[in-house]
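Note that one protein chain is taken out, while the other chains of the complex remain in position.
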Amino acid sequence: MPSLNRASARSSPVAGPPTMGPIVGTVMDDDGHHTPQQVIAGLRATSEGEGLVQLLTPEGELVTHPQFDLTISPAELRSLYRDMVLVRRADREANALQRQGQLGLWVPLLGQEAAQIGAGRALAPQDMAFPSYREHGVAWCRGIDPTELLGIFRGTDQGSWDPISTGFQLYTIVLANQCLHATGYAMGQRLDGRIGDPESGEATICFFGDGATSQGDVHEGFVWAAVYDAPVVFFCQNNQWAISAPLDLQTRVPLYRRALGYGFPGIRVDGNDVLATLAVTRWALRECRSGNGPVLIEACTYRMDAHTTSDDPTRYRLTSELEEWKLKDPLERVRVHLVRAGLAEPQFFQGVTVEADELAARLRDYCISMPAPGPERIFSKVYAEPSPSVEAQREEFLAYHTSFADAATNSNSRGRDH
Amino acid sequence: MPSLNRASARSSPVAGPPTMGPIVGTVMDDDGHHTPQQVIAGLRATSEGEGLVQLLTPEGELVTHPQFDLTISPAELRSLYRDMVLVRRADREANALQRQGQLGLWVPLLGQEAAQIGAGRALAPQDMAFPSYREHGVAWCRGIDPTELLGIFRGTDQGSWDPISTGFQLYTIVLANQCLHATGYAMGQRLDGRIGDPESGEATICFFGDGATSQGDVHEGFVWAAVYDAPVVFFCQNNQWAISAPLDLQTRVPLYRRALGYGFPGIRVDGNDVLATLAVTRWALRECRSGNGPVLIEACTYRMDAHTTSDDPTRYRLTSELEEWKLKDPLERVRVHLVRAGLAEPQFFQGVTVEADELAARLRDYCISMPAPGPERIFSKVYAEPSPSVEAQREEFLAYHTSFADAATNSNSRGRDH
Amino acid sequence: MSVMTQVSERAPAVTQTITLAKGLNQGLRAAMEADPKVIVMGEDVGRLGGVFRITDGLQKDFGEQRVFDTPLGESGIIGTAVGLAVRGYRPVCEIQFDGFVFPGFDQIVSQLAKLHYRSQGKLRMPVVVRIPHGGGIGAVEHHSESPESYFAHTPGLKVVACSNPVDAYWMIQQAIACDDPVIFFEPKRRYWDKASLDLATAPLPLFSSRVLRSGTTATVATYGPMVRTVLDAAAAAEQDDGHALEVIDLRTLSPLDLAPVFDSVRRTGRLICVSEAPGAASLTAEVAAQVSQECFYSLEAPVLQVTGFDTPYPPAKCEEDYLPDLDRVLDAVDRVLAY
Partner (left out) sequence: MSVMTQVSERAPAVTQTITLAKGLNQGLRAAMEADPKVIVMGEDVGRLGGVFRITDGLQKDFGEQRVFDTPLGESGIIGTAVGLAVRGYRPVCEIQFDGFVFPGFDQIVSQLAKLHYRSQGKLRMPVVVRIPHGGGIGAVEHHSESPESYFAHTPGLKVVACSNPVDAYWMIQQAIACDDPVIFFEPKRRYWDKASLDLATAPLPLFSSRVLRSGTTATVATYGPMVRTVLDAAAAAEQDDGHALEVIDLRTLSPLDLAPVFDSVRRTGRLICVSEAPGAASLTAEVAAQVSQECFYSLEAPVLQVTGFDTPYPPAKCEEDYLPDLDRVLDAVDRVLAY
């Protein structure tokens, strides 16, 4: 019986030599067809090889690109490096806080710093970002202090920052839902006549993962954005995995190609290269601000840690894969380049380390002293115009709740429940 | 304020000279970009121009195609013509029956006979078809008598034929839902090991419209089918309209291009050319049966009547458009060819006309004598394993219902309600 | 400016006879004149004016920026409306038929209903989702559903149902003016009912039920398309049997406004709750449960529910039997009085 799961191809990144078994299912001829080899190659190509925009190699060499070259000052380069170091450190600290029981969950960005800082730093103040749930690096670029992210994961709130003034919407956990919100918002930017100038115009950027691309909402976002010329950059962080599902469980061919089927450009960029990501995202945002949206960017990167702190990747992927990707580390290549090109003194690196330590300490102090919300929080802001039934439930429960406080010694006192 | 609706482009098929206003939104450069002209051209191209597979011109000339040539006997050609004449006549009769109050609704296929007969005749007995709600011509090819379609539209049932033995599933009204059913069924064909041989293998075909392509379920169907190499042909009848929505409200570029973004072939065929549709669909089904699925076919045709008998197309499209398409009529070109090439005698055409008259008469007689279901039908087959609560409701209501029959003169007798 | 003139020309006279469909159309028009942020979107709402013509003429008068057709997808309609609301617009989305709201259900339940709470008021969702609901028009499958209870069970949403032309005119304007998401149900088989609209008479608040007919024998609470059926039954009950039924139009389904129902039941001691939706885990069960608790000592008979059956909506030829009608209401009256 043929494997329904095309195990061969799919397990290839995991389980050694791919057997070609049922992939006859993809033998194709000239017009748009793909051979098994091409399919595998295509999948490989999502993380390396031709077509991928890269400006800084894993070895720290600057390379040029015909369309997406970037002139960048040493200071700017150092600050990109600094951002990546700081968000990585904040990420590691939050991960540790979860391990120590201070957070219920953490969603690591480890490995995706370049994709997120590159995209985040490309944004102009007037642009709007719609994140998924892993975009801590983009939040950083929008001026949201890492401490503001903690409430979601400690369970004290569901997003504490101001989604309008920060230009960074709240995290969206239901996969791909935000692709339609971003498209609608961008339709509004067009309705408001804020499109036309590549600098002063407005654009929207939407973040989602490789797994999310299979959801219908991504498709409807693409359809709407194309039909209404919405100024939205669809920024897909392809980190190769959707929990335990490798990329080829979502697609046969690189994801950036999806855009062509809708009639807008799709670009594949090395998401571990902060310079390339910055250059491509800048270009895409300028296109959108001038009215040439939408644009799809596939940033090829890697989820170097677990999906979340609840996940155990050893069950589904080999550490050899991780080792391979460590060679493409987004921070290391910038550090090497800064040193080699003599663009940064040892003091600079020491300074960043000190900053990172301070940030980590501040994060920890803030976290452990976060107040737990009271029972009234349950009923807070359910509606903009209060509902009598919710108000009545609030009054009744708060009265009931106080009765326990009043009678602490009451045999029915709280906490007897398991 | 710029038009959000890209009115220029969209109203062009309806409202005279397109103004290019807001389409700056699609000015693009080389890599995958499209100029406004290209966009409009692309839309035009969905019904004419390069890339469209055609074997019989509107003028009835046979033309050859490098990949999809077809050798067909005069007898086969005549029977294709006969099928189209009969389904058109059945369609017109049903439309008339609705006008006369015998049907609550009718969904005309007028103009789409070639797309449906071409696709339907390409199917092998072991293949399975998942229709939308307009596929009366495909039903005909699956041996479903037109009388069996009437119950849905007269309101006596929701699909009366056997969806398994006929190889033709029930009509699906919620747009695009059937694309996932077809994909799942095709996954089952692969699981059952029925894939491999282009003749004896099994394939599935799924019908949907241009408007339905915007639904998330079409996308998820494409993703699943590609990932599992499902032997399914996605057959999109692009009849240029989704009720009042013209094609460019769903896409910037021809729909067949969507397939490339998923890594399977997409072919554009003249859906008013029964030979081209037959050839392309045959090829696609053979690809699927051999295990090279999925395949997308965009059959370019035209909805020559209203969306349904409840619709009034004069509110949103010009009759000039209809006149233009009448020149591409799917039946006329075959008739002209049969006559010109001397492949059919006048008696043949007379014979078909007589057959059509008989079919129409039979359809009418059947329709007006269709029995209305009794109240027990409400509770019939809600579950495979009866539910006590539904059974109780049935007993109670039938007892109540009989009480009226018993007391016809009762002052509470039925029908006093409006 | 030209819009304004066109509109004022078309503005309703002080008193006029309108259909429910016209009431909605005029109400939408008034809401769009009152607030430039109000936009109308959905399938076929533009040039066609909607399959029921509720948005007839709006695109012509307010332009394609404010009244626009969408691609074909309900998740896309609701999801982009959420984004437009974030941008400061007040979208009014049309769902073509009740049975087609489900592809948009995720965006309604997971986003539209939760964003105000998630953001603790930093984001508002003044989105109206218009849904023609109910059966009785001889339609094919999925065109006669009554999905109200799904939404009434969803915290964060407000749900209303209009039953007559005058309410239609006012309630749609009030729903659009509301800063919360409102699921707005329209009784499609009553679109052509007529009534006289007097603009001088101020409307009731949106989230309030209304006693339509006062009586002493028993109370009947209902909403939407069943209101007219119940009023006919009440007239017949009086005429044929001398029963004085008190009839209450719930109007708001979430939050419910049951105070008038409690008052009524305390006087009549009997309640019948009518809806054409399947009864299991429904709004009528909610009303029955609340009244059974609140009026425990006043009830002289159990609360009876007259509803659609717990089956899928049947083929159209069966709907006369499926839908609660005057006779089933009267039968329930007999039964509730038999206690």
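Per-chain numbering from 1; labels A, B and C assigned in written order.
In this section, contacts are C-beta pairs under 8 Å (C-beta built on N, C-alpha and C of every residue); 3 or more make two chains touch, one makes a residue touch a chain.
Please read all numbers here as calculations on a predicted model, not as lab measurements.
Across A:L70, A:V174, A:L343 or A:A384, the residue that sits in touch with the chain not pictured is A:V174. Residue A:A212 is the one among A:L97, A:A212, A:M304 or A:A360 that touches the chain missing from this view.
For the chain missing from the display, the contacting residue among B:G104, B:G159 or B:P313 is B:G159, taking the whole complex into account. Chain C meets the missing chain through residues 99, 102-103, 105-106, 109-110, 113-114, 117-118, 141-142, 149-150, 152-153, 155-156, 254, 256, 278, 280-286, 288-290, 292-294, 296, 299, 301-305, 309-312, 339. For chain B, the residues touching the absent chain in the complete assembly are 130, 157-159, 162-164, 169-170, 172, 174, 177, 179-189, 191-192, 216-217, 220-221, 223-224, 227, 380-385, 387-390. The chain not displayed touches chain A at residues 1-5, 7, 14, 104-105, 151-158, 173-175, 211-217, 242-245, 249-250, 310-311, 315-316, 372-373, 375, 377-379, 382, 387, 389-390, 393, 397, 400-401, 404, 411-414, 416-418.
The working rule: only the chains that are shown with their structure count from here on.
Centre-to-centre separation of chain A and chain C, using mean CA positions: 41 Å.
Averaging C-alpha coordinates per chain places the centre of chain B 34 Å away from that of chain C. Shown for chain A are the residues that touch two or more other chains, namely 187, 191, 216-217, 220, 223, 227.
Contact with two or more other chains is made by residues 65, 70-71, 73, 75-76, 103 of chain C.
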